[in-house]
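Everything below concerns the one structure shown next.
Only a single protein chain was left out; the remaining protein chains are all shown in position.
By letter and in written order, the chains are A, B, C, D and E; residue numbering begins at 1 in each of them.
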Amino acid sequence: MSLFLIAALPFLGAVFPALLIRAGRNASSASAGATTFLALLGLLVNAPAVFRGEVVTARFDWLPGLGLNANFYLDGLGFLFAGMILGIGLLIILYARFYLSREDPMGQFYTYLLLFQGAMVGIVLSDNILLLLIFWELTSLSSFLLIGYWKHLPAGRQGARMALAVTGSGGLAMIAGMLILGNIVGSYDLTVILQNKELIQASPYYMPALILILIGAFTKSAQFPFHFWLPHAMAAPTPVSAYLHSATMVKAGLFLMARMWPVLAGTDAWFYIVATTGLITMLLGAVIALFKDDLKALLAFSTVSHLGLITMLLGFGTKFAAVVAVFHIINHATFKAALFMSAGIVDHETHTRDIKRLGGLRHLMPVTFIIATVASLSMAGIPPLNGFLSKEMMLDAAVHTTWLNSPYLVPGVVLIAALFSAAYSFRYIAHVFLGPVRDDYPAKPHDPGVGMWLAPAFLVTLVVLIGLFSSAIVGPLVAVASGAVIGGEKLPYYSLKIWHGFNAALYMSIVATIGAVILLAMHGRFERVWNALPRPEAKVIFDAVIGCLTATSRKITEGLHNRSMARYSAIFVVFVVSLAGYGYYTGTDSVPTRIGIEAGVMPIIGWICLMGATICLVVFHHNRFVSLVLVGVVGLIISIGFNYLSAPDLALTQISVEVVTIILLLLALNFMPKETPWETTNERRFRDVIIAGISGLGVGGLIYALMMRDFAFPTISEFHLANSYKGGGGTNVVNVILVDFRGFDTFGEIIVLGIAALVIYALTEAVLGTRVRAYLLNRKPDMPQSGDAHPLMMVVVTRVMMPIALMVAAYIFFRGHNLPGGGFIAGLIAAIAFIMQYMASGFSWAAERQKVFYHGIIGSGVLIAAITGMGAWLNGKPFLTSDFGYIHWPPLEEFEWATAMGFDLGVFLAVVGAVMLALESLSRFAWQPGIASEHAMDINPARDDEDTEEKKEV
Amino acid sequence: MEFLLASAVGMLTAAGVYLLLRRRTFPVIVGISLLSYAVNVFLFATGRLALNAPPVLNKYADVPYTDPLPQALVLTAIVISFGMTAVVVMIALSAYLSSQNDRIDMSENTGDDV
Amino acid sequence: METAFEALIAFFLIVSGVFGFVGSYGLLKLKDSMSRLHAPTKATTLGVGGVLLASIFHSIAIEHHLSLHELLITLFLFLTAPVTAHFIAKAHIHMSETPETLPGAEQDGIWATHDVPGDDETEGDKDSNA
Amino acid sequence: MKVLRRIFPHPHLTLLLTLVWMLLANSLSLNSLVFGLFLGVVIPFVTQPYWPDQPKLRNWLMIIEYILVVLYDIVVANIVVARVILFKRDQDRQPAWICVPLELRTPEAITVLAGTITMTPGTVTADLSSEGHNLLVHCLDAPDPDAVRDEIKQRYERRLKEIFE
Amino acid sequence: MITYAIYFTFSCFGAGLLMNLYKIATAKGVGDRVLALDTMVINAIALMILYGLALGTEVFFEAAMIIAMLGFVSTVAYARFLLRGNIIE
């Protein structure tokens, strides 16, 4: 079966349990089991090739640009691990079916489990380190889900997060390491990397790569000082623990070290880092395990210890040690999985995992007792079980290792660790199963159904069989796997026999076993000492670190983003000004090339007015109304200035926009406080003045510098001047640019205006739909109001003004193409003509007479502009291509037509509609019942004459 | 003339920035309008200044014209900034009416720092 | 002829200048705000008007074509200036005057600006007069 | 007639607008006349709802006379007021409020009167009485307020009454 | 002759503008400020026509006309605000 399929099967199969859970728990678990079984089958199909020493590969170019390809290969090591993962996975699936209770969402469980399984298989089959990284991180993620499976347990959640944080961050470090590695070799393919030992070890980046990769491996394999996550992951359901911590997740780190062994091992750095870490971990795990009362915690620390052991072996860097490591990996998987399952059974039956509350179970649960005992003894290294075999070999390897010229250190520590290891193994048997039967178990224990003990029983059988017939059963496997580890070189001499004769290892074993028995006998005393010892609690430290990280993050985040607009703006301004200054000073500046225009008296007067008004505006800004009056002054002077400086179109636009803006601001100000309180400190004001001053200087200096220099190149507007009449049919170049050369800008601009009106309308609707409406209805004006809301004079004058203003608008509109003016200004004038009606005669009176909806006007304006533009398509010309010509209707004189007029009409309509919709919406805030009048004028003497006449008639 | 215009632009900018740094929405809006005046004049001035040379083609005489393009750009910019001002005024008003608070900073209640 | 026109134009210009100046000066000099309101009307009428006339004559005499569109500005100013003045006066009355400081409005009793609806006293007046 | 009335709601206005157009166009061409007329018809038609019950103007000669009178008064009053502002000490000035009772009833007529009062320097129409039967006028310098009132009624109101009513 | 007259008128209206500005800056009431702004608008109109006259161009006419037509709208709006608070009701 293709390696792709093997790697993909668990992922594909992960869908089924979740779906099939509706068909029942059996169907769900069966689908998971079937998937795993298929994958295992696929693996076994490849077994002959592997045992022949071949390497099965499958390649698929996924991301050749990056060198990330879906390349898989299967060699001995991969086969060993994949077999373990799938095989034990199958057992776990069986076990979990019976372990999980009715309340647990089993579909989810199997889905997660298969995801995890797939990720693990992926790791061990990857032939591309980037692909491996993907699977690596996937195991972190899926284990996060598995550990947190019991969402209601705080321990589960925290354990999951801790596992994710630790292993995930290790994975991140490994990314860097792998990238460096790939960079050294020039390929991310493992097969290539594995052949470049010299290149890698000679590279200056060897150390960083090594450390980063090892961080990944150590975190995953729970090596000191990253070991603390593992016991906390025990909050997961026992099948998860059994799977993750015997055969899979934690072995991933070991796998990686084994995988990279040919290129990374063999240096001093490797030895001292890896072996030492392993040694420490082994000892530490073993000691702590002895004093854990939680069954699973005991097993967890034992796992840590054994992982340390294997790490140490790999760290030795000798071929023999590597073989032992491989062998122990197999053995540990078998007995540890069985042990976890047995612990699960105990927990499941007695409802407790606390060793202090257990004891004497051998009578009540004989099957479990046998399973647990055999597995434990194997763990303790008692012959003839498989644990003994590998332990002996390990001791042998340790004896031949010198650490910093000291030949005794390693064996000594290993001996102590072995002693403790044996002790906790015995404790597992003695304190749980032996001893008197108690009557205070939380539940009534008995052996579970066969479904539950079948899996551990199978494993225990293996434990025994491997112990007895090691060479026959696992010999070839160890051989091919070790061969892969040591990189295809010749295997060292080793023998998988029980009896190696009396040698140092055996003596050490004996010492350890005897010592363990003594230790166990004095357990109570030691325990008291242990409990009295102050020791750093990893979880507390971790929580504190994460808590500190979170708190700091919060402080930074909230401190930085304190939602103070003033500060945001200040940062903005300062940053922009300083970077612009940087840009300026790092460039070279030429001398001014232009001579300025001499300023007459009038410009100076205008300047004084502008400056004065601006300063007043700042000084008086607390009185909002006055600041608006001053805005009016500023706008007026700017408009005159535009006119003075040869920009009549701008002057017209500026002044009409000004009027509308003022009306808008006044409308809004009506509902807002009329004063801005003095609330900033003097320092802050000073700071603001400085910032403002610098930015003003910067902008002023910039424009001065620009104006005093000529364009470096001829400007494109020369073309516009030359072609405005010829090509655009108009003499007002600004207008021709607006409606023709750059009509697309104008198209966007009217859309902006239209959207603005829509937004205002939508917002009005939204706000008036809330309690604001009630507030507004009951709102008392905050200033005294005069009588006579709609004075007669005003009404009459606006009535006369309106047609005239529309006439002017029409005039401005039609002349726009040739003289200053155009649709936009015309639109504003027309809008103001209507606004005058609203202001003079009242909202309701004017609105009543408004027959066309403003939405429609805006929409039609935009559409007319667009359709005019699209009309060009009929001619086969691009959007907005204009055309013009001359019509002669006798007796009239010739006059011009231009499609740009149509466009300008669109502009006109959009502007009228937008301005009116905006102002009308704003005015609606002021609506109150009773203010509407059927008359335009509040006072109209003509009216009461009519009334009296009517009365007379009556 | 150039100096007058440049200093006026600078003054408008400075005033605009100062008001922008106030803490209530209204002065900030006024500040933004001042800034948009400043930028409009700035943009206009990038075509260089010219007196009595409006870019309206004269059929009869060969007269100088000022650069029309910045004027067209400023027109667009004026319109756009008008639309923007209208929207911001409206949002500020609605915000004030909805929360009875016209502070532009939201730091008095960071929400989750309780 | 040309000179006569020029003299005429100059005359109008100077007249408008004087009145324009007086208008703004009055704004400063006059002490009570109601009186100040009178000043701009000068600038509006003879101030602007003079310039407009000058402009019209200028176009006739110097540029030799009839240009009357300046009249439009006059039209607009004559339409709008009273309204502006009216409103500013009303604002003044509203803020600085009370019914007592103004002469009585004969049979109507009260001036419109002070005729705030909802104010009982004025309502009463209104009813008695209706 | 009714149709005609509907199409030309305000014939005076049409005329005025055409004139405005001619002024705007600043040329006496056929084109501008035709176009002005066209707009002069269309715009009143569009704005009709905003100007209900338009007054009827009766006496064209009177209008011209009125305009001339007002223009003359403006010139004279300007000079008077300029002297007041420039040369009269502020404390010597005698500002006064006067109440002008109105015989006019049409809003348009009242507006024209009020406008005239304002545009002739020295007097400003400040307010209307609550029922619209009196005008409140402020005088810049009026040693004799009653004379001012009488002059207003004589010179302007009388003529306006003839024009409008 | 005309040139001098124009200069004279320029300076008159220019001085007028400055006085208006002074008034705006120093006035006590808001009403006076509005009034000063209105006067400023009128002076500006005069200045623009004058300028057009001085240069013999008609380009300034439209701006003056539009200011004459629309200037009052903003003044009325200011005054209405003082009177009623609400300018469209």
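Criterion: contacts are C-beta pairs under 8 Å (C-beta built on N, C-alpha and C of every residue); 3 or more make two chains touch, one makes a residue touch a chain.
The rule is simple: contacts and distances are computed from a predicted model.
Choosing from "Na(+)/H(+) antiporter subunit D", "Phosphate import ATP-binding protein PstB", "Branched-chain amino acid ABC transporter permease" or "Dihydroorotate dehydrogenase electron transfer subunit", the protein name stored in UniProt for the chain missing from the display reads "Na(+)/H(+) antiporter subunit D". Across the entire complex, the residue among A:743, A:791 or A:820 in touch with the chain not shown is A:743.
Only one of A:469, A:572, A:686 or A:895 touches the absent chain when the whole complex is considered: A:572. When the omitted chain is restored, the residue from A:12, A:47 or A:176 that touches it is A:176.
Note that of A:272, A:408, A:507 or A:584, the residue touching the chain absent from this view is A:584.
Considering the complete assembly, chain B touches the hidden chain via residues 20, 25, 28-29, 32, 35-36, 38-40, 42-43, 45-48, 69-70, 73, 76-77, 80-81, 83-84, 87-88, 91-92, 94-95, 98-99, 101, 104, 106, 109, 111-112, 114.
In this section, only the chains that are shown with their structure count from here on.
Counting only chains that touch, the fewest steps needed to get from chain B to chain C is 2. Taking each chain's centre as the mean of its C-alpha atoms, the one that lies farthest from the centre of chain E is A. Relative to chain C, the most remote chain by averaged C-alpha coordinates is A. One inter-chain figure worth recording: chain D and chain E are separated by 22 Å, centre to centre, where each centre is the mean of the chain's CA atoms.
One finds 12 Å separating the Cα centroids of chain C and chain D. Multi-chain contact residues of chain C, defined as those touching 2 or more other chains: 18, 25, 37, 39, 44, 67, 69, 72, 75-76, 79-83, 86-87, 90-94, 112-113, 115, 122, 130.
In chain E, the positions touching at least two other chains are 10-11, 17, 34, 58-59, 65, 69, 71, 76, 80, 82-83.
Those residues of chain A whose C-beta lies close enough to touch chain B in the complex are 558, 562-567, 569-570, 573, 594, 596-599, 603-604, 607, 610-611, 614-615, 617-618, 621, 624, 627-628, 631, 634-635, 638, 641-642, 644-650, 653-654, 657, 660-661, 664-665, 668-669, 671-673, 676-677, 679-680, 688-689, 691-693, 695-704, 706-708, 715-717, 720-721, 724-725, 731-734, 737-738, 741-742, 745-746, 749-750, 752-753, 755-757, 759-760, 763-764, 766-767, 770, 772, 775-776, 818-820, 824, 911, 914, 918, 921-922, 925. Contacts from chain C toward chain E in the complex involve residues 3, 6-7, 9-11, 13-14, 16-18, 20-21, 23-25, 27-28, 33, 36-37, 39-40, 43-44, 47-48, 51-52, 54-55, 58, 62-63, 67, 69-70, 72-73, 76-77, 80-81, 83-84, 87-88, 90-92, 94-96, 113. Listing the residues of chain A that touch chain E in their complex gives 601-602, 605-606, 608-609, 612-613, 616, 623, 625-626, 628-630, 632-633, 636-637, 639-640, 643-644, 646, 648, 651-652, 655-656, 658-659, 662-663, 666-667, 669-670, 781-783, 785-786, 789, 794, 801, 804-805, 808, 812, 819-821, 825, 829, 832, 835-836, 838-839, 842-843, 919, 922-923, 926, 931.
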